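What follows is part of the complex, with its chains left where they were.
Letters A and B name the chains as they come in the text, with residue numbers starting at 1 for each one.
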């Protein structure tokens, strides 16, 4: 429970209206009721603002006077403010220091560290203060984890990796498995190339459930500070990602590709190997990136969904686009004996 | 071992021919031999019916007399009948009640519940009668699991989730991890939005290996009764799915999207966030859905595969479709001084 003036004292913003209103949680405009603080992040939700039963709202300066019967916190970015209020109401759980008797731990454990049942930690692992190792996690020899980092249950860290401070790794994440590297004999048989690089993850990185990040072949795979990775992402060996890049679920990034800072990559996008994507690039959902990108901006490649019947009608032509273009050229140059087959 | 008349007594259908034939298992027409019961679900397999060594077959009424030398069970839907016979021959294993000494359990356990080695269950968890918790599973505090539900080994359920009755969750599934929610500071730094909603899963839901379902931000993520989810699916926060919807492997569904009842979503399809898909929609494999769908039917968006050389020839034109359309317009309106650049 926070009073509005307590929130503003901690988080800033201008308070308009009754400063003493007590807030018990944050909510969307639609769900909010008595005691709830809602937010207007986008003017398309104005109708919901009018109908909302929220006790108070977070609004941008241009929406300051749209709802005059309720107290408001005025701030340039209501969504960001909402995030900070939500953190006040739902802080991360405090670690419960101690090693569960059903854990198998072969390294030194600082007294502030929490290790859950069934966790196994090999020799030479270094754990920073306040680290939480969830139930059933495995940490391979020589891996280092910075202070304040939390592993949810059933995370796997292979040997000799480095995880920064204040990271969150969700269940099923696998960090440091072998990259996919083989040389081929004439017979077709594959010879494994040992993967001796590491995975090095910066500070404040969040990694989603069942996401995998492979170790490098010779050099390292690197995830920059403040990157956020959603679930089921695959990062191949020797990928390097700059700081604050966010990647949505089911994305695959192939080997040795470099991605800049502050990029945003949509769900199910793919980036092939050995490319370079510059800073501040946005890749739309489902887009396969097959060449390097050197200028910031939004990039897209996806098909419009159609009824199956329309799709059958239209997409049959995709196999004959070249022929169609040739026919258009022939129509444009009717007296060209080569029937327009010459390049433009 | 069942006699044909025993099967028909339990499952219905009309029996033609020797009722006393003993059946030891179900099999495909191709594999079937002495003692096997096969089925003809599609008339394209008629040639296999003729060649089959099955001792008896399940057929639809219109195929009743195609194979007169063998006993037949006649039923409107032979594939459905086959499923029910197969369940008789291969019932789910009976739970072995008891808590393995190498489990770490902090909640009350009904005497009918089976808990495997290495499982960890936090306080406040509620387990229904006959629940099976496989080896190495983790169940967070306050989560409730309905009677008869089975967790294969190494399933993770985060805290405060609800799983219905008679569900099956396969290994590596992660239910209730944090949704992907962040607000962005001007610097590009992301501020985490606490995910305080739950995952609520109905009855008779099956969830495949390594599938992930994130908890909601403020409200819940909801999977309806009787939904079937294959492996490696990602369901983002606040998605709601209606009953009996089936989703094939590797599908990704982004945040807050609503999907109706009885939908079928093909493998590797993707659905972007904040959409609404009505009941009885079929999405073809590999299709990216980027707008809401309001009418039942089949929807598709995918490319025809070609030899690489053909693809290079045809797909180069995709970058120039707009120019091609403009050129066609110019040919159609040769005397238009604007060269057809006006919209149609």
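Keep this in mind: a residue touches a chain if its C-beta (ideal position, glycine included) is under 8 Å from a C-beta of that chain, and two chains touch if they have at least 3 such contacts.
Worth saying up front: this structure is predicted, and the values here are computed from it rather than measured.
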- Item | Given 2 visible subunits, total identical subunits the whole complex contains | 3
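We adopt the following convention: only the chains that are shown with their structure count from here on.
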- Between the Cα centroids of chain A and chain B the separation in whole angstrom comes to 25
- Query: For the complex, which residues does chain B have touching chain A?
  - Reply: 102, 104, 118, 120, 136, 138, 140, 154, 156, 158, 172, 174, 177-178, 180, 182-185, 187-194, 196, 210, 212, 214, 218-219, 232, 234, 236, 250, 252, 254, 268, 270, 272, 283-284, 287-291, 293, 297-304, 306, 310, 313-318, 320, 324, 327-328, 331
- Query: Which residues of chain A touch chain B in the complex?
  - Reply: 26-28, 31, 77, 79-80, 82-84, 86-87, 89-91, 100, 102, 116-118, 134-136, 152-154, 168, 170-172, 204, 206, 208-210, 226, 228, 230-232, 243-244, 246, 248-250, 261-262, 266-268, 285-286, 302-308, 311-312, 315-316, 318-322, 324-325, 328, 331-332
